[in-house]
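Omission of a single protein chain aside, the complex is shown with its protein chains in their original locations.
As written, the chains take the letters A and B, and residue 1 is the first residue of each chain.
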Amino acid sequence: MIVVILLAFAAMLVLNLPSLIKNRDFKLIAVYCLFYAASLLFSLLLAFNVKVPSPIIFVDNLFRAIRLSH
Amino acid sequence: MKTGLRPAAAAAATALLLLISSGCYDIVELDTISIVTGVGIDRDEKPGLIRLTVQVGKAETVGGGGETGKEISEKAYLVLDATDRSIVGALDSLRQDNSRTLFLHHNQLIIFGESHAKDGIADDIDALMRYHQSHMNVYMLVAEGNAREVLDTEMELEKIPSVGIDRMIKNKMEISKVYSVSLLELVSKLIDKSSAAAVPIIKSIKEKDLSRLSMQGLAVFKNGRMVGKLSENQTNGYAWMLGEIKSGSLKVNTGKDSAELNISACESKVKAVFDKNGMPKIQVDINGRFIVEQLIGFEGQPLEEVIGLLNKVAADTVKQVVLSCFKQTQRLNADIFGFGFHIHKYHSRKWKALEGRWEQIYPSLELALNIQTEILDTGKISISPKTA
Partner (left out) sequence: MTIEHSKISAGQFMFSIACFLHSSSLLTSFFVPITKQDSWIAHTIAMILCIPLMILYAQLAKSHPGLNLIQINEAVFGKVFGKIISLFYVWFFFTLVSLNMRDLGNFVSKTTMIKTPMPIIIILFILLCVWSAYYGLEVVTRYSTVFLIISAVILLISIIAITGLINPENFLPVFDLPIKNYIQVTHICSTIPFGETVIFLMITPYVDKSQKKLLRYFVGGLLIGGILILLVMLRDIAVLGNTIGYFSLPSFEAFRLGILFQTISHMEIMFSILLIILLYFKISFLFYASMLSLSQTLELKTYRPLLLPCAAFVAVYSIINYQNILIQIKAAQETIPFLWFTLEILLPALTLAVHYIKKSAAKKGNGKEAALR
């Protein structure tokens, strides 16, 4: 499974990197790297069965704490 | 066509995608499954265990039968069983001992053995509703004796018994819809705390060397347990009360003469009336229409008189049959007609006061029957040749 993930992310880089570097749009490259790193990190964590905290459960608990739920 | 790494990578990715999206994980080939056509659940000798019987249809022997002169001596079906604490456990052990996986999507029947039905079927219903492969329109039956016997009975005209039983049920449905109870109907009645369900009984009769199947009567389930039976006559009463008779015949007796009437249509209307204490009284209006099939006796009487007499006697007979069924359900304290449910639906505010006490109210519930009969036709002849 981990091999598949790494292959998929490598393929993504291959497809996108040439056009990104050609355009020299640094803001775009920065955002790209942010999403790339985040998804790579989380997918590897999931592959290793590490429990990742979920943002929506966090918001869910927040709303329950302020009694804003049915 | 541009050359380079990018198109190559895109092509490779597309090829990989095509491979994955063919869904090869979930392939099911016809020769790797055994098609289950009937399921039976019995109480095992050891306490706390049930015996699950499945009837599997063999696809090969049913298909090509056009060869003359060759005797097909092998049965077109197979009966497997397993013992376990629950249905799911038994299905699991059947899977382990079998060269093929069980395929329950085409299952048509679920038969409960009588003793197991008396123990309670609520847990089995839970498993059946959760199990993905079970459909809610399978027919439910109770076997007098063992379900395994019923599933193992070879039928003369049908290769696979479950298909035969299914056709039997459909035949009986021509008379009345009460002879078929699907899993959905059973669950619907089980969920409602005031109602009881009535499930058809099937039994395997052995006469000399042959055995055949026969469906007679209904088994009454209350709170998931079988509490009693209704005879064939009382089943008729049940059908009349619900207005669910489409055909069939009625025997009437005037003391010295009798007649056979064919039931051509029937309607019933249920109304709940409340007295000043809030206690309910059920009023049922039944309307039956008949065609005379046979007159036995009635010599020398003019036709109008005979018809009038038959009307009255038919109404009395229907009333008697309905009351006999009603009294039996009152004895068993099982509201199979859904009177409680009716009050809940149409008078929901009054029902809230009665809900907790329905068990006490039902055995002494007053029933007012109003039966109208009409003889529409007398068949191909009107005056009997006997009166000449």
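Everything below uses one rule, namely that a contact is a pair of C-beta atoms (placed from the backbone, for glycine too) under 8 Å apart; a residue touches a chain by one contact, two chains touch by 3 or more.
As the structure is a prediction and not an experimental result, all values here were calculated from the model.
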| item | value |
| --- | --- |
| Per the touch definition above, residue among B:L5, B:M129, B:A368 or B:I383 touching the missing chain | B:M129 |
| Omitted-chain contact residue, chosen from B:L184, B:V227 or B:A265 | B:L184 |
| Residue numbers in subunit A that touch the chain omitted from display | 8-9, 12, 15-16, 19-20, 25, 27-28, 31-32, 35-36, 38-40, 42-43, 46, 52, 54-57, 59-60, 63-64, 68-70 |
| Contact set of subunit B toward the excluded chain (per top definition) | 17, 20-21, 23, 25-26, 105, 129, 132, 135-137, 184, 187-188, 191-192, 344-346, 348, 351 |
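Basically, only the chains that are shown with their structure count from here on.
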| item | value |
| --- | --- |
| CA centroid of subunit A to CA centroid of subunit B, Å | 55 |
| List of subunit B residues in touch with subunit A within their complex | 5-6, 9-10, 12-13 |
| Touching residues (chain side subunit A, partner subunit B) in the complex | 11, 14-15, 18 |
